[in-house]
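So the structure is just underneath, and the comments pick up after that.
Note that one protein chain is taken out, while the other chains of the complex remain in position.
Presenting chain A:
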Amino acid sequence: MAHQAHAYHMVDPSPWPLTGAIAALLMTSGLAIWFHFHSTMLMTLGLVLTLLTMYQWWRDIIREGTFQGHHTPPVQKGLRYGMILFITSEVFFFLGFFWAFYHSSLAPTPELGGCWPPTGIIPLDPFEVPLLNTAVLLASGVTVTWAHHSIMEGERKQTIQSLALTILLGFYFTALQAMEYYEAPFTIADGVYGSTFFVATGFHGLHVIIGSTFLAVCLLRQIQYHFTSEHHFGFEAAAWYWHFVDVVWLFLYVSIYWWGS
């Protein structure tokens, strides 16, 4: 019986890339159908298929790595490169929205009154909830680092505590931001100020939710003894993503909330 004479992982055939592609197609065309024909059926179907794909694909990766031992050092290196490249692509994604913000705010047009914030816009006080949000995310950066060190030192209980605290701080940020959105004196429809504000902070909030979910999955895995003190790349990837989300917030805070007020 032949067995592999190399340390790499030749993945077994999987249906999830196909279902993922179909899900993406259904979501995008479903969006167009919703806009023109007022039906959300196709889009919802796409969303469900996406969630199922993500759940099963990542479940399979955990099975291959944690249970079957396929994630040797070179394989893990590849996964690291992958996560770094993905986060880099997300950096460029946000760069675009920052470009849009600075384009409109550095040279405000006559329609806005030639000033920024535009005439009639009451910006949020950067030293109220936004400052609290900054503190919350910075604190969560500390707790996730604490969690990492706990994993590396084999401290199971501390890992669970610090990871849970990180997730709670993430939820606190989301709750505070949701309240800010509700109470804000301006909306997304309020000119270019509203557009740049809600699109940039909105995508950031989405990334906070994604990051919190990733960390929550890590918490469940930690409770189920998936991580060792030497090998816990899933957690590291989640921590990198979480730091990225924190850094994006810092840029948002300084640019839009503080300078932009």
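A few points about this structure:
The definition used in the following text is that a residue touches a chain if its C-beta (ideal position, glycine included) is under 8 Å from a C-beta of that chain, and two chains touch if they have at least 3 such contacts; residues count from 1.
The criterion applied here is as follows: contacts and distances are computed from a predicted model.
The complex appears with one chain absent; UniProt names that chain "Cytochrome c oxidase subunit" among the candidates "Cytochrome c oxidase subunit", "Ribosome production factor 1", "Centromere protein O" or "Dynein regulatory complex protein 8 isoform X2". Set against the missing chain, the residues A:27, A:42, A:79 or A:112 yield one that touches it, A:112.
Listed residues A:17, A:120 or A:154: the one in touch with the omitted chain is A:120. Within the entire complex, the positions of chain A that touch the omitted partner chain are 109-115, 118-120.
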